[in-house]
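First comes the structure, then the notes that go with it.
Note that this is a trimmed complex: some chains were dropped, and none of the rest were shifted.
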Amino acid sequence: MSATTAKKIDLEKHGALIALGALFVLASVIGWPYFIRPENLVNVMRQSSYTGIIALGMTFVIISGGIDLSVGAVAAFVASCGVLFMNWVLQAAGGNEVLAILGGVSVMIALGFAAGALNGLLITKGKIVPFIVTLGTMSIFRYLSLQMANAGEFASQSQLYGTFGMSKIFEFKVGDQAISLPIPVFTLLVLAAVLAFLLDNTRYGRYLCAVGSNARVAQYSAVRIDRVRFWAYAINGMCVGTTAALLAARFNTVSTPNFGLGFEMDAIAATIIGGTAMAGGRGSIWGTIIGVFMLQIIQNMLNMAGLSPYLQGVVKGIVIIGSVYIQKQRQ
Amino acid sequence: MPDAILRVEKISKDFGSGPVLKDVDLEVRPGEILGIIGENGAGKSTLMKILAGIHQPTSGKVHVDGKAVRIADPIAARALKISLVPQEFNLIRDLPVYNNVFLGAELRKRSGVLDKEAMKARTRELLAQLSVDLDPEARIEGLSAAEKQMVEICKALAFDSRVLIMDEPTTMLTKYEIEILFRLVTKLRSEGMTILYISHKLKEVKHLCDRVVVLRDGELVHDGPTSDIGIVEMAQKMVGRELGSIFPAKGKPGDETVFEARGVTVPGVLEDISFQLRKGEILGLAGLVGAGRTELAETVLGLRHKSAGTFLKDGRELDLREPADAVAAGISYLSEDRQGAGIITTFTVTRNVTLVSLGEYCRSFFRLIDKKTEKTKVQGYVDSFHIKTDTLERRLENLSGGNQQKVSLAKAIDTSPSVLIVDEPTRGVDVSAKHEIYVFINELARKGISCLLISSELEEIIGMCDRVLVMRDGRIAGTLEGDRITEEQIMYHATGVQEEAAS
Amino acid sequence: KVYKVGVSMPSATHGWMGNANWWAQRAEKDWEARDKAVQIELKFSGNVNQQVADIEDLLVKKVDALVVFPHDTSVTSIVEKAFNAGVYVVVLDRGVSKEGIYDIYITNDDEAYTRKGMEWLAKQMGFKGNLLLITGIPSPIDTIRTDTIKEVVKKYPNIKLLDVQPGDWNRQKSLTVMENYLQKYKQIDAVYTADDDMMLGAMQAYKESGRKDIKLFLGGGCLKSVIKEIMDDSNPLVKADVTYSPSVIATSISYAVIGVKGEKLNPNVYQVRALPRRIILPSELVTRENAKDFYVPEAPF
């Protein structure tokens, strides 16, 4: 698979890859010497991965012609519930941390799915536009979490969960430094491979593009458009649940007012930078991955360059526009 | 006689603005080709869409194999093995050809993964059956209208169906492609497939179909074998009155050149195109699908960038960079791609007709749209072209295909151009409306307007044009005038057979 | 040796944080001008994820000291990592959820902040009357403040707390909330907002309404325009303020510099350790008498 996928990227995402490359060179120069240090690159990848995983699901939603503004709020809600459940299992099971973690993570992914499904149902059965539905559920889920925690936080009682959040796998050596892949990055890449495969090689993937491009035509071609749309939100919900689990583990705590705040914009931006059409019908998971990395590299580069904070904001805006411009020119 | 494979019983349909179908009864027998004809807006497409599950009848029943069925959606139609080549393109722009062909009926490997290679191979096969040279991985966006039509046909053939409905499949095709299609359709019939065939080209219907039914204002007014009815009679039954000669007498074009192309080249598409268009002349542009006629028109409009050559109007060189420049120079264009480039389906009749010419309605001091004049003018077109619509505020998506075409033509004419380029102007319009359009264009020419008529219907070219350019592979292969404008001559130039013989 | 000090704090979305950002920049400028061996790098972040990323980036740049003004306690694990890596860590305000992973913890006193304010307000009201409250964005510190106010009010049965609504630390939002309050309550005696920014919004609504019933507004955090009014006694509605110093960030940066260099705060005084571990800055009541001590004309707000 990887060979054909790689070819796909080469062909379709030429522009995006060139833009990423140009940005990488720019970052290496501006962020010299810190940017290209292996630990920094691992950091960049890890920093990208939380919103990155959501951006994968968002790519499905946007290809289907929709949008999901509720991802950040849903992340906060499912993380809260998950941590509460985890703590409960920990007590009930007499301190069995592995069981508690498994339980908590499952609850988060399941609730993520449920929240996505709720969005999907309101959109398909209720026939309300995605923007409004998810604007509404954004408010609902955020305030539900605040209500649960009285605007405070839920701390996990499992030490292991926190360790898991920071753990790494696949250690290897670069020069004399041991570099390893953090779990979230690993998850991001695995999920990307799975979703890219789903998009490129299954019926569902084709239907998704068809529905996003022209729902009427898809319907006339015997595609169950509501079902296709529904699953886009449900899959996105599971991605949100996954991010919630990883991020809660990272912090080993869920602060309800802040958890996931602004994720929706980051995820949408990464998706669009990655070449997915805002109007739906066209997009690629690998493009989104590139978009996610580009955004994070820009941020990291500016940090490494040590510009004044306000100037950073200005330059960031310029570089975002510039990168997409380069990408456009090459297409 | 075998039992009916498909029986329609007392089907009525009302979209809320009066009945479109009134108690239609129809039997379709297995293995026949049934022709369905009728005026624009008679309800043909609506009936077919009911069979394909796109619309639901207001009342009445459909029986398949003697059993009453409810075709609730296209999925149900597919389960009943009914497939439709719709009148308007139903293709996903963002997907390649082979995915469109198999949309909703994908071939999969045993693992459930898409079998792309098999789909591509099958698509190639289907396209080859239609003698279309097209890459299965090509994007829909880049295809010409005729090629899209071919893809639509492949799409209907891609899954194993028993009943194939074709709603005006030949409007975009030239004689050559039509023959290929007919061979294929006849072959399918011999394999036991049942075909419902809608067309305004009565000769085709007469030639191809076993039986013909006529719809008029939503009612079935005739049902009988094709052998019992002549073309003139068909037309009469459709419109309910006598029809005279369809083409008006040709006029006498002036001598002065109004528009001229000199050595126009667009890399890979057009090569060294030169021609002159005289005042009041109707100049035909013939050729096979993909010969580059549409491209030539688009180049005049400034939508394609030429690498060499010039266009001149009244002796002055034109700098055409976008359609607005062409319109300003008095050139107007009717696109062949009705829904892709011609009309905005979500706009009303009025808004579509005046889209290009809107400036003419903003003559007051404050440059506001003079809605009253606009309405009067549009009503004029509706009357003279018999555009079937209950109100001028109807959105075009709710008009029948032929009526959309008439709106599209009205839109092109409303700019009062001095050079009119029409690309397949009578695509999908019925015989009587065709006649009116011909008369109209002819009158324009008499008034001194020069017209470039691009058409795949040779009859139209022969009946209307003072002179004909024949294109092949992006070049002008020959110019015909007077008596030399014949079917044989055009086909020879278009296919290049004569040239080879000569050399 | 050059000492690199990294500072990570929220970016300004309201006046108080605007002042804090300014103080951070001022501390940077002052220290760098004063001591060539000190290099300070500021990072302002819009959310806690960005903040964690910023801290990670600072660690890649091998800072010697780190000052963290957290969005919330989610930064705990990265702070711990920095501390374990031997970085001199100063944590502020909202803090971290684990003990012993910092060298210094400095905070304003949230409880005293509203307790002082509310006690003063109660006294001014003559321990009776109708009070309205506009709070910040729902969050732990906001909860502490609101609870403290409610607790104090409970001591005075004649003070009636009519309503509590969030103004999101935003002047315009607070103005809207106040407009609604004015519709709803015919007799209001005092309005307590969680900071001065929101007080200005609420007061604007009151001014526009043309009503005459409210006698007092109290905010907090000492925006310079408010302090100036107190100092000049130019606004009968505003008579006091409570400090919740935005300069805490500058103080922290200074501690970080001193701490990382291993210096003492005051060489003349005997100290067990180089610096104290926990520092809680008192909240002070600002009235006409002492207002000029808190007036910083150069501050942006």
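In order of appearance the chains are A, B and C, and numbering begins at 1 in each one.
The rule is simple: a contact is a pair of C-beta atoms (placed from the backbone, for glycine too) under 8 Å apart; a residue touches a chain by one contact, two chains touch by 3 or more.
What you are looking at is a predicted structure, and each value in this text was computed from that prediction instead of being measured.
Student: Per distinct chain type, what's the copy count in the full structure file?
Tutor: Copies of each chain kind in the whole file: A x2, B x1, C x1.
Criterion: only the chains that are shown with their structure count from here on.
Student: Between chain A and chain B, what is the gap in Å from one C-alpha centre to the other?
Tutor: Measuring from centre to centre gives 46 Å for this pair.
Student: Determine the centre-to-centre distance between chain B and chain C, using the mean Cα coordinates as centres, and give it in whole Å.
Tutor: Centre-to-centre distance between chain B and chain C: 72 Å.
Student: Taking each chain's centre as its mean C-alpha position, how far apart are chain A and chain C in Å?
Tutor: Centre-to-centre distance between chain A and chain C: 33 Å.
Student: For chain C, give me the residues that contact two or more of the other chains.
Tutor: none
Student: Got the chain A residues that touch at least 2 other chains?
Tutor: If we look for residues of chain A contacting two or more partner chains, we find none.
Student: Within the complex, which stretch of chain A touches chain B?
Tutor: 201-203, 205-206, 209-210, 212-214, 216-224, 277, 281-282
Student: Within their complex, state which residues of chain C touch chain A.
Tutor: Touch residues, chain C against chain A: 11, 21, 41-44, 46-50, 52-54, 56-58, 60-61, 71-77, 81, 97, 137-140, 142-143.
Student: Flag every residue of chain B that touches chain A in the complex, lowest number first.
Tutor: Where chain B meets chain A, its residues are 52, 54, 73-75, 77-78, 84, 86, 90-95, 99, 103-106, 108, 112-114, 116, 155.
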